[in-house]
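For this depiction, one protein chain was excluded, whereas all remaining protein chains were kept in their positions.
Let's turn to chain A:
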Amino acid sequence: MSDLDKAIAQLRACRPIPEAQVREVCHKARELLIEEANVVTVTAPVTICGDIHGQFHDLMELFRVGGDPPDTNYLFMGDFVDRGFYSLESFLLLLCLKVRYPDRMTLIRGNHESRQITTVYGFYDECLRKYGSANVWRYCCDVFDYLALGAIVLGASNTLESANEATAREDVEIEVCNADGDAISHFGRRGKASNSDQGSPNGKTERIGPPGSGASGSSGGTVGNPAGAVLCVHGGLSPLIDTVDKIRLLDRKQEVPHEGAMCDLLWSDPDEIDGWGLSPRGAGFLFGADIVKMFNHRNDLSLIARAHQLVMEGFKEMFDASIVTVWSAPNYCYRCGNVAAVLELSEDSGGQGFFARSNGDVGRSDGGANRGVLLDSDEGARRGPARRYRVFQAAPQDSRGMPAKKPVADYFL
């Protein structure tokens, strides 16, 4: 067993590795990451994950639900550290896996992968507590500076192999599974999928022609290219960035700036507004459906996957499924009571890429506690790659192997 495999085994047991080894792993990781582009290209199949925030035991639950690396190809969209009690073990495990299986593990940067934020939200203190000095924190922050800013997923299928039936179902666009892998709901493309499909609780009527064909009044043609790629980024878009190529031109190897394109990619949020708005976070911007649709159209994207915002149902599709928030920290901060999700995009085995199957406004749902939120408006039809969301809950308390101190959240008492 190599030293790296030993480190992985030790970290999997939630035990920190020695400082010298952290230094070595961080050094190797930097050598690897420095070669990566600002926007990494990833080929489906891939499992896309949102914020982890140091919830180590829930990361283990994620691997249980999503499959173990390297068997599963993972893409983590940042915010590995802060808030939870095991930022160190969580980030180092992911980093070791990255070094060990560079092609099966993609890590991109979140707004918490920053020196300033980690001093406020816990990672700095945790390193100090666990090592008695800030050295390990410094090694990790140096790695943060080299993390990619985004990823492009190519070759995702637009059909799902059903978790239950092991047969491809071309009419199913979205499947939501529970932690045991059982499909708990389907959302079809045409609205004529099987009985298990969710109806249209909003009572929306079907549209007539394919989007953009002029056969209907739908403006859905601007949503994006259904055969297009999926852009993954931690926060969202920037008013300074209108093409993916412009992300590629940024100088990313630095602390996250307080404004500008790089800051926005890590801080911004989609919102029900027109155009751009000021963010309540004080960094990044809010952006509306028109911005997303324009961006996807211009860049031949079918979907933007991002993290950054707590969603109680684990995932939330917005703006005619042109953007989705994926959140992977269940019971966030041991306080919020939310479920988590990962997004699976499967491989396009037929080699035909996506094509526009959908011309109906179907399968709408307001979501549910375990179904996530599919917030489509009237505009356009659902399209894009077939998506399987695996929804999971926090790891059971007894699996945490906690010492006497229980994780206790702050309240106002």
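Please note the rule applied: a contact is a pair of C-beta atoms (placed from the backbone, for glycine too) under 8 Å apart; a residue touches a chain by one contact, two chains touch by 3 or more; residues count from 1.
Please note the rule applied: contacts and distances are computed from a predicted model.
Taking the options "Glutamyl-tRNA(Gln) amidotransferase subunit B, mitochondrial", "Mini-chromosome maintenance complex-binding protein", "DNA replication licensing factor MCM4" or "Leucine carboxyl methyltransferase 1" in turn, only "Leucine carboxyl methyltransferase 1" matches the UniProt protein name of the chain that is not displayed.
From the options A:Glu19, A:Asp125 or A:Asp242, the residue with contact to the unseen chain in the full assembly is A:Asp125. When the full complex is taken into account, the listed residue touching the unshown chain is A:Leu413, out of A:Met1, A:Ala20 or A:Leu413. Considering A:Gln10, A:Asn73, A:Ser90 or A:Asn111, the position touching the chain not shown turns out to be A:Asn111 (whole complex).
Listed for chain A, the residues touching the missing chain in the whole complex are 111-112, 116-117, 119-122, 124-125, 258-259, 280-283, 309-312, 331-338, 369, 405-413.
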